[in-house]
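Then we have chain A:
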Amino acid sequence: MSAPAEAPVLAVHDVRKTFGETTALDGLSFEVRRHEVVGLIGENGAGKSTLLKMLIGLEQPDSGSIALRGEQIKMRGIAQAGAAGIGMVFQEQSLIPNLTVAENILFGAEGDAIVGGMYRWKTLRQRAQAQLDKIGSTIDVDAMAEDLTFAERQLVEIAKVLATEERTNAEPVVLLDEPTSVLDRDEAEVLFAQIERLRTRASVVFVSHRLDEVLQVSDRVYVLRNGSSVAECVPGEVDEAELRRLMIGRDLEGSHYSEERQLPVQDEVRLRVRDLSVKGVCESVDFDLHVGEILGIAGVQGSGREELCRGIFGASATRGSLEMDGRPIRTSSPRSAISSDIGFVPAERRREGMVGTMSVAENITLPHIADVCAGPVLQRSKERRLADDWIERLRIRTASAAAPLASLSGGNQQKAVLARWMVSDSLKLLILDHPTRGLDVGAKSEVYRLIRELTASGVSVLLMADSLEELIAMSHRVLVMKDGRVTDVVDAPVGAKPTPVTVLERMI
Partner candidate 1 sequence: MAPARLGQAPPETGRAPARSRRRASLLADYGPLGALVLLCLTFSVLSPQFATWGNLRNVLDSAAVLAVITVGLTFVLMLGAIDLSIEGVMATAALSVALLIANTRNDIDLGFLAIVAAVALGACFGLATGLLSTGLKIPSFMTTLGMSAIGIGIATVLFAGVQPSVTSPAMGEWASGQWFGLTRLTFVAIGVVIVGLLVQHYTRLGRYARAIGGAEDLALLSGIRVRRYKTIAFTFAGAVYGLAGVMVTIQLGSGIVQAGVGQNFAAITAAVVGGTLLSGGRGGVLHSIVGVLIVTVLVNGLVLIGVSPYVQGAVQGVIVVAAVAITAWPLRQRLRVVK
Partner candidate 2 sequence: MTVQIEQEPPQTLMSIEWRITVNSMMRSRRGMALATAAGSLLILSGCSAGTEGTETDVTSDAGSTETPDSSAGGTCAPEEIQLIGQVRNETNPYEKAWLDGGDAFAESVGLTQTRLTYDGESPKQQEQLRQTLSTGNPECMVLNVLPNGDSDTAPIVAEVDAAGAYLVTHWNKPADLNPWDGHDTWISHITFDGVDAGAQIADAIFEEMGGEGGIIALQGILDTSAAKDRFIGLENSLEANPGITLLDQQAADFDRTSAFNITKTLITKHGDEIKGVWAANDDMALGALQALEAAGMSDVAVAGIDAVPEAVQAVADGTMTATVSVDGPWQGGIGLAMGYCVLTGGLDMADVTQEQRAFFARQTLISAENAEENLTPTANLADFECGNLFDRVTGPVS
């Protein structure tokens, strides 16, 4: 699938962009040819998203040029970009929950569907339907966006981008920003099929942290580092390790998942789960979690694994029995779960994981505030010492312990969230819901290191991960869930790790 040699649809030439003293883009050049899928990889801060923002008009380059179909363009705002035929499918999606699919697809660009300020619903529906047909989707145009599943919403977004075709009478450029970050493998496969379809009528820029995917779908891959493109490679000729090296500019010390530090499972059971059910999503789940064990849970969307974990943490109502170190426990609320030494790192960091406006220190001490209190009185100095200590230990990069957590980078935010649970010596069980989501390679391997350290100190971990590879590599055993039930348990000892495929089979 090599692209025909002709003038590129989109050509970015030597663009620079600086924020204050920071150089986000430093003379970056790249191009997208007709009907081509271009992969874009790089660590956080390499300039990927600044580039994307520029392409959809949210940022203006300080210097350099962006040419679309041969002519220079300047875009102010997404609307203009759309008018020019560049559309973006956002990682966290941009559909308006309480509008219909049809409205969303043509939102802000209703064109002849609005005459004299009045909606013509018929036209609106027809045109929206036309877009959905392009991608062979059967989603109901009158459905509310919020009633769709994540994957469905993503398809609607793609349709939304394709809608620019009519306006521009030209094939659009589709920017896919981390499209698979919250998809499970099978859904991802659907998406890739979709990309293959797209290829026939559009050019695609595919941004992802999952190098395997990038290699799978792209015709060419640009590797970004420090705001410029350090390499342009063709999938056939490179492997993931190579890409990873190019991204980071050095070899990762040790292996990515620090598997060598996976210790053998101890015998005594930490958490015994019996006949646990969460209303409507998972049925009578049984499993044992041993001391110092990492138990991965594999499952597609709707397999009920998130709900199961939230249930164990008391974030949603459950039936069934839990035993911690042989003693039965009830987790009627997160608070009660915490008091029985369970910790939880949610997937949606910003929405559930942290209070961005509060300082790093305050976030770290939030669950175990009592530890830094003398009676009812808060001991700020003690808190400060504790925070500084953990900032030091986890190498959290922050201006100070008093800086608002929101001002840190994703990786460091996540470390702070982990620190929140690690501060308590009594922590027995840590539930990790996609702990590395949205982190770059470097940050990921640091998080992995921390998880290993935890287990080494006897903490048990329930893990849900973005990619099966990650899950298997990290876990001692992998619990496979399907339609709310545990269908299988796969052992994953060091050296004898199962392949993703074997697990995948059991999932679907």
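Here is the rule we use: a contact is a pair of C-beta atoms (placed from the backbone, for glycine too) under 8 Å apart; a residue touches a chain by one contact, two chains touch by 3 or more; residues count from 1.
With respect to how the candidates were assembled, all candidates are chains of the complex that A comes from, given by their letters.
What you see is a predicted model, and the numbers here were worked out from it, not measured in a lab.
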| item | value |
| --- | --- |
| Pick from 1 or 2, the complex member that touches chain A | 1 |
| Candidate 1 partner contacts - residues on chain A that touch it in the complex | 77-80, 82, 90, 92-99, 103, 107-108, 114, 117-119, 121, 144, 146-150, 153, 182, 280-281, 301-302, 304, 306-307, 314-317, 333, 347-348, 350-351 |
